[in-house]
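Selected chains from the complex are presented in situ; the others are not included.
To keep things simple, chains are lettered A and B as they appear, and every chain counts its residues starting from 1.
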Amino acid sequence: MPGVPPSRFAYLGPAGTFTEAALLTLPAAQRGNRIPMRNVPEALEAVRGGDADAALVPIENSIEGSVAVTLDSLVSGEPLVITAEVVLPVEFVLAGVTGGEVATIASHPHALAQVRRFLRMKYPAVTTVETLSTAAAAEAVSNGKADACVCAPLAAEHNGLTVVESDIADNPGAQTRFALVSRPLPPAPPSGNDVTSLVVYIAHDEVGALLTVLSELSVRGVNLTRIESRPTGERLGRYAFYLDCTGHIADERVGEALTGLKRVCAQVQYLGSYPRDGGDGPIPPPRGLADRDFADAAAWLARLRTSGG
Amino acid sequence: MPGVPPSRFAYLGPAGTFTEAALLTLPAAQRGNRIPMRNVPEALEAVRGGDADAALVPIENSIEGSVAVTLDSLVSGEPLVITAEVVLPVEFVLAGVTGGEVATIASHPHALAQVRRFLRMKYPAVTTVETLSTAAAAEAVSNGKADACVCAPLAAEHNGLTVVESDIADNPGAQTRFALVSRPLPPAPPSGNDVTSLVVYIAHDEVGALLTVLSELSVRGVNLTRIESRPTGERLGRYAFYLDCTGHIADERVGEALTGLKRVCAQVQYLGSYPRDGGDGPIPPPRGLADRDFADAAAWLARLRTSGG
């Protein structure tokens, strides 16, 4: 597939969700086909089965998609890799029909939970109606089943609704993170500010096993920007850790850290190296950990091994 | 409240969800009032506001409740503590009306995702209908809006449905974990196999900050059974780590570890010490880390400080 950019994009639907909004920030997806799927596993299966070239799914702090479901679906089945990330602010609007009164407000339960303070202050007497997605809530308003909805701006637009109020989330700084997933591909060259995603499996009863894992990273100056443990259902007593690390698999320090993990962990799954969305451009590697430092040290070792000094 | 056991139990509703099934494993809840709430934040607010004595909410691997929502709701607002945990196997059944044909199957999208293989094999031609909860799916069958549903055994019972097939989850070992939450209470005495839940906040740009946190625990022989990082929306550049540690706040090793975290972290929130559900009885503390070892070492230090030898 290298050379042929993806043109068929599955995503967590329906149209108008935050995931579609995130997808539309990718130029290739603006031009390509966008295929809404009912849930994350189906979006990923579409890629595995060849019905889509890539899928955009929520992986952190999502409103409608369960992160747990995404992670579990990523790691079971045929291998997939993340080739890009999209980070979006959680931007809720209250949308309705112009001029109408607001007695009922529809939305996904998680969205309603995130605007509770707003609703209590501005619409204390309103009846809330739960829907399966924020996009479905907009559709419900459009169909006359509710007076207004809490949704993404895109869903209001899709359904011809008027935005009554913007930026209504109780916590204004919240963000959602999405991953663009495809079948295994050679990684794009490092951008200088990259993320490498991994899943490592360790035995449950090994005391300090997580410290062992983190030491393999920290010794090579590889930082974590995310960690999440999950018990693995398959074999009782084993843990999986989802890790987002700084750096790219082509960086020497990341490569050495990966081989270290490979040797000490029960299993390591590589989920891709990709540019950090919203990063401030290339970040210099830590002191002593640039590719050049690795090359210098390797030359020094080779000399000692052959001549002793 | 000590001495007066809780009698009003809020939980993530509606009736018939996995959360109610978990709640019914607690004797006090069997006898007390069980109050279904529409979402996790409302269940916790009921406790904060005094409308309930305790709330049971999903905290790990849940089907209908988002773990992220639970964690966020636990740590913002008035303090709450976890006083018990309930671990349940994820037990899906296919339930319907006796003798009926099955053309449509209803359930929550996450539940449908977890029985995909089963449906593909046994009901390849079925139409799925998404509902807001598995309990709502059972109700839909009972109201004639679907032929069958994927739900908890309890929901089938509540709605007078017949269980067509049991144990239909694709991954048979999956579990869900629930927390019983109340306003701050003196912790119950250690059971010998306890969990202490914490949230620690560390500065984003501190290299190796997570290793620092884990070292505070490992030096005192305190293991982790769960770790999850989450960016905090409130202040950019800060991370929160949700930690489940082995041991009880009354244990000397846990107490010293907590004070260590308190000193090095930007903030530490204590979320409670409680018995591990399904544990095999008391676990002896690691070598050198029993309360008696702490007392012996403290006596030795006191002697050196006063007499020098």
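Before moving on, here are some points about what is shown:
By definition in this document, a residue touches a chain if its C-beta (ideal position, glycine included) is under 8 Å from a C-beta of that chain, and two chains touch if they have at least 3 such contacts.
Keep in mind that what you see is a predicted model, and the values were worked out from it rather than measured.
Here 2 copies sit in place, and the number of copies making up the whole complex of this structure is 4.
Basically, only the chains that are shown with their structure count from here on.
Inter-chain spacing, taken between the CA centroids of subunit A and subunit B, is 23 Å.
Interface of subunit A with subunit B (complex): residues 38-42, 60-62, 66-69, 73, 109-110, 112-113, 116, 128, 130-132, 171-175, 207-208, 210-211, 214-215, 218, 223-224, 226-231, 233-234, 236, 241, 286.
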